[in-house]
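With one protein chain withheld, the remaining protein chains of the complex are depicted in position.
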Amino acid sequence: MNKPTITKIIKTQMETKDIKTLKFYYPGKMSPGQFFMIWIPGVDEIPMSASYINKEDKGITFKKVGAATSALFKMNKGDKIGVRGPYGNGFNIKRGKTLFIGGGTGIATITVAVEFAANKKFSSDVIIGVKNKKELFFENRLKKFINKVYVSTDDGSKGYKGFASDLTKHLLSKNKYTSVLTCGPEIMMKQILSACKDTQFQASIERYMKCSVGLCGQCCLGNGLRVCKEGPVFDGKTLKKIPEFGVYKRDASGRKIKFK
Amino acid sequence: MNKPTITKIIKTQMETKDIKTLKFYYPGKMSPGQFFMIWIPGVDEIPMSASYINKEDKGITFKKVGAATSALFKMNKGDKIGVRGPYGNGFNIKRGKTLFIGGGTGIATITVAVEFAANKKFSSDVIIGVKNKKELFFENRLKKFINKVYVSTDDGSKGYKGFASDLTKHLLSKNKYTSVLTCGPEIMMKQILSACKDTQFQASIERYMKCSVGLCGQCCLGNGLRVCKEGPVFDGKTLKKIPEFGVYKRDASGRKIKFK
Amino acid sequence: MANLATKIASLKLDNPTILASGLMDEDAGSMKRIIDCGAGAVVTKSIGLKSRDGYPNPTVIELETGFLNAMGLPNPGIKDFEEEVKKIKQSNCVLIGSVFGSNSKEFLELGSEMQSFGADALELNMSCPHAKGYGVEIGSDSKLVKEITSCVKDSIDIPVFVKLSSNVTDIKKIAMAAEKGNADGIVAINTVKAMKIDIDIKAPILANRYGGYSGKAIKPIGVRCVFEIAESLDIPIIGVGGITTGEDALEYVMAGASAVQIGTGIYYREIDIFNKVCQEMNMWMNDNNIKKISELIGVAHK
Partner (left out) sequence: MANLATKIASLKLDNPTILASGLMDEDAGSMKRIIDCGAGAVVTKSIGLKSRDGYPNPTVIELETGFLNAMGLPNPGIKDFEEEVKKIKQSNCVLIGSVFGSNSKEFLELGSEMQSFGADALELNMSCPHAKGYGVEIGSDSKLVKEITSCVKDSIDIPVFVKLSSNVTDIKKIAMAAEKGNADGIVAINTVKAMKIDIDIKAPILANRYGGYSGKAIKPIGVRCVFEIAESLDIPIIGVGGITTGEDALEYVMAGASAVQIGTGIYYREIDIFNKVCQEMNMWMNDNNIKKISELIGVAHK
């Protein structure tokens, strides 16, 4: 039923100064790219992609940005959270060579997808992009299951200097990929989409969410596409028809907020 | 679900001047002694034992006594009634020699039980008792599947002259029966119970019914035994412990009504 | 074993589950059976001055999400009910007498009789959603609620509970009126006014057309009412509506109920639902290290 199940945090992990992973007991199957609604009683309920998918437990990895993520950030082993889901479609990960691109906290979502591909022995490269190397996480985890982990930093403090989208363009021109799967800032993803000529494209989109079961309409984009249900992963063909992709999202009230 | 299913009458049959059978489409299994709630829209909803049990259709046989049965009496093929059920436990019909006794409209209920026993090739005798031979019904139907059909009439217009309970005593003293199963006036059934020394006994009881699903308590007797649920068939052991058996019932308001 | 004992005003119960009025409580035998199934107390059918047959059938139907009934307050009348009360009171059980009337005088007369028969407490039914001149027609008027309650309280010694309906604009206001009339407790909620139409027959199924909705579906409404009342009242509350499990009962307790009543749950979980609910409450309390049910009353209000 779509109401929070109370569960306990069984493990925590600091990834960077302000990025943390919480693992909690939550049995069941799910796909990379699917997400949960995480209830922090008395604070808020927010969408969070799975960053770890095991049979019995799941993990989320998030950045401290506001009230809810700060409350989560303070949590320790044994603390209770409410979880409902998994929701959404998740990535469609297929045979062939895939280029995964994770930007910022999108790295969390991309990493389980890469792990899934590696377990299936699909070939893949991955780019993880952050502003500064201090914000980098999951690099070592990724290296455990694939060879090519490219890093980009806006300030050049590690790896490629520049945006992940630029590094992507570079790799696309050099190598042949069957598809590109990405999660990160929407402007980045939009740039990547325009760089993908024949390469199949999937991006995981974030919108403000309330019900997450396709009822309230809060998360819609384009012609009533529900990010919580038909998404959060959309393919390039769909996204190309959505004028607002990479341009604006809506806040909790439904007002348009331009991406910067 | 326990709400009336609307169905159509597929056949009607006059049994006597004021006793009629209606057959209607109502698929499903049920046991002899179980009953339906029959809804006559705009009039009433009343309990009625099944008098015919087929895979696809069922029948009820009733006497015109008041508003509801008069409305039913007027019904013809194609008319709509609401049916819910079957309810209650039904008779527990076992191997061995059984004496069935039906009194008045109780003959309807007993007849399907006899039919059931005959189909199983259990040996049985049957007594059907009425006031006057004009009220007799189902005699021919019974004769089709068993040899011994004893008739009693209060006025001696046919068969044994006297009460069915007296004829029962007579047969019990002559023959050996494993069990006695009866449906009819409660005073009759009580007399038969007291005549059954070692012979197993089951009687189908009538009480005013409303919910028929064991909720409202309208039909209770003894220590909260629900005629609609634990009944309508009770065994002799249980009935012997119920002081009101054969003494009084309750009307729709819950007031006690003595049997005469 | 957690301690399930509870108190509602001066009434002490071994456990907080009570048989709701109008189900399995027309005669002493039925009520005895419910007590044997573990109920901490039983409420009688709502009794009036004179005998009433109630409405013709259909009076009860099941819905996908609960039950609908329009019994029409059938009862044998208070005089005939004396022997039932006396008989059930021969066994050592807590009996709450439910009565309905159309004015203070009737409620008082019925209450006095119930008290003299030996009832341990009174429940004033001001909430039946489908009986003309009774029930919620009274229970939606705060002045009347206060007047009737205080009139009964003035002359009756056993605790007096007022049973309220959710079919009002503001149940807090009505509950406060009962409190001002010196009620010893509030019972909430009675059934919710509702209807089922059969589309083949093109008519409402219940003979009375309108009925009262009970069972699982109304629990969120009942919990809300108890929570609202608990926010503004100091007297104890008995929660009722849709309880079928120990968890349901605990939800009511956390909302502010000192005890709960169970009606339609008998259908979903059979007649020993009282034992089952107590066992489930006990198990949950053990798992959560709660010693006494009283620790949980109203905890959901922060």
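For clarity, chains are labelled A, B and C in written order, and residue numbers in each chain start from 1.
Convention: contacts are C-beta pairs under 8 Å (C-beta built on N, C-alpha and C of every residue); 3 or more make two chains touch, one makes a residue touch a chain.
All values reported here derive from a predicted model rather than from experimental measurement.
Taking every chain of the complex into account, the omitted one touches A, C.
If you put the hidden chain back, the residue from A:Lys64, A:Lys169, A:Lys210 or A:Lys240 that touches it is A:Lys210. Across C:Tyr134, C:Phe227 or C:Phe274, the single residue that touches the chain missing here is C:Phe227.
Residues of chain A in contact with the chain left out of this view: 1-4, 6, 37, 39, 41-46, 80, 82, 209-218, 220-225, 250-256.
Although one chain is hidden here, its contacts on chain C can still be listed: residues 63-66, 68, 136, 140, 167-170, 192-197, 199-200, 202-204, 209-210, 213, 216-218, 220-221, 223-224, 227-228, 247, 250-251, 254-255, 284, 288, 296, 299-300, 302.
Everything below uses one rule, namely that only the chains that are shown with their structure count from here on.
Contact with both chain A and chain B is made by no chain of the assembly. Placing every chain at the mean of its C-alpha atoms, the farthest one from chain A is found to be B. Chain A and chain B have CA centres that are 69 Å apart. Note on chain placement: the centre of chain A and the centre of chain C lie 51 Å apart, centres being C-alpha means.
With centres defined as mean CA coordinates, chain C is found 36 Å away from chain B. Residue positions of chain B touching 2 or more other chains: none.
Shown for chain C are the residues in touch with two or more other chains, of which there are none.
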